[in-house]
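Okay, so here's the structure we're looking at.
One chain of protein is taken out of this complex; the other chains stay put.
And now, chain A:
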Amino acid sequence: MAVHVQNKRKLFLDSYHQTNRAQRSREREAVAFIFSGEGGEVICSRRLDHRTIQIFDRQLMELSEHIKTANVEDAVLRQPLHPAARGTLCVTGHHLLFSDREESSPQHFLLLLRNIDAIEKRMSGSSGTITIKCKDLCVLQLDIPGMEQCLNIARSIETLSCLENVSEMYPFFYRPSDQSLKDQWGLSSTEKHYSQMTDLHDRWRVSSVNRDYSVCPTYPQAVIVPKDINDEMLVKAAKFRHGGRFPVLCYYHRKNGMVIMRSSQPLTGANRKRCREDELLLQAVIDGSDKGYIIDTRSSQQAQQARMTGGGFESKSCYSCWKRLHRQVERGKALQESLIKLVEACGNDSHNMDRWLSKLENSKWLSHVQTALSTAGLLAECVERDGHSVLVHCSEGTDSTLLISTVAQLIMDPCCRTLEGFLALLEREWVQAGHPFQKRCAHSAYSHARLQQESPVFLLLLDCVWQLLHQFPLALGFSEALLLRLATEAYASSYGTFLCNSDKERCVSRVKEKTLCLFQALLRPKERRCYANPLYERTELAIWPSVHPQSLQLWRGYFLRWTQQARHLEEAQEEIRNMVILWEKMALT
């Protein structure tokens, strides 16, 4: 217990006054960073002047052609929870920068252009108003004098907020003075993960069959597979799976030796094709025990229909030891539309109670949270309570598959519930496992652009994790603030972690050499203080979430983030933090 107290003390003792300032100082640093060149030298941190902007822009020649008006004097910025401010607006290659006129304490406001989801412009007389709707759900308004200036700014924002070329994006230019490209990128690797789980070494191996990404373009170079299955067989099994995503291990349950595998759908097609190697692979997984479960996150009807387009499911006759369960977890377009409806409902204060509740119901977002949590609960039940291994997949195996396996691991494994453990889990199950972040998070709820492959699967994951945190406030080592930060960073970031759609793409764009890693940054001591849960008490038990509708709540911290209400809740969090610090001080004296 004494050790525990000391650890906590270490974590929180000094943070007493700093936590509150962390957010502000981060913003200030950001202002500084934007002016720092490749060398990391801060040119200007406080005052804005025209020349500095131009120096900065010279590094971004290609982008500056999109900037017709770089500076606007006498603009007015209106943001939620702040009084309107008058000052200077600048557009740079990647940011909107606003600094107010208060000579005594100039305030800077910095917005990553990538964070802008949609803009609306309205002209009246000689001036114009641009409403900026951000991907983090913040809505801002800029009053700009001069019609031409206003149109220029709007045009710049429209172009620069949705750059297609990865190497032009901000993470490739972000060079804060206290972080270096030489720092380690990422927290772990398949090999390292494997080496930590010594129990599975006699039956499982690391295969580098995908070292050049030729077997499966969306998998990492190394994957964990049964020892009995050689690389040649893997290549054949991969040909039988959608996108080459053959079954690989994603979780080993130490208590009973059972595993979670994930993959994409088998390509059985209309004529019920079979693949001997795929069957052997799965046979090798349950080797010895009587059966395993396959959780297909589509309805059985959807799975049947998939055969018409070359997909399919594992039939009972070919995979006799596997029992298939269908649970429809929504993804893709339906999920994106759900988010759009929910955000629309939350953004309108004039609804009466009936209208609000029916809009909330109609958005179906909470239903999706419920299904995701209950399906993950089912998966965890199979592994932890019934003692069976499970294969989980949907069609592509890059969305709801990852969602379900991640939440199930959080339910079962206390190691995933620490701050490091959780970030490592996200790295493994989302970044390395090939969730197409760039496609899914190209736009959020406000965009008028035609939907392409946007879908808030990752946001749904964060919501599920928040529900866990809400139901088990002491069991997770990280706080709501971390989930909010991740939700923001997934859509627009200074870091390279969520760039691209797969490990292969990151390799091609040299993301790991040319950008900084978010997960590493979040684990630095001063960041850690904001993101650790002061109430955390490690429990070895599984945390079974209740999926009863009464137990699930709207994630107010995210969806109502820019309202006064969220401020009061933050104040309470702050108070909890202070109390824990005080208690630890007392306990130690």
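FYI, contacts are C-beta pairs under 8 Å (C-beta built on N, C-alpha and C of every residue); 3 or more make two chains touch, one makes a residue touch a chain; residues count from 1.
By our rule, contacts and distances are computed from a predicted model.
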- Task: Given the options "Eukaryotic translation initiation factor 3 subunit H", "Myotubularin-related protein 7-like", "Origin recognition complex subunit 4" or "Glutathione S-transferase", say which is the protein name UniProt records for the missing chain.
- Result: "Myotubularin-related protein 7-like"
- Message: One chain is left out of this view; which of A:E65, A:E164, A:D202 or A:D354 touches it in the full complex?
- Response: A:D354
- Task: Could you tell me which of A:C346, A:L391, A:L425 or A:A481 touches the chain that is not displayed?
- Result: A:C346
- What is the set of chain A residues that contact the non-displayed chain in the whole complex? 1-2, 4-5, 345-346, 349, 351-358, 360-361, 364, 366-367, 370, 471-475, 535, 537, 544-546, 548-554, 556, 560, 563-565, 568-569, 571-572, 575-576, 579-580, 582-583, 586-589
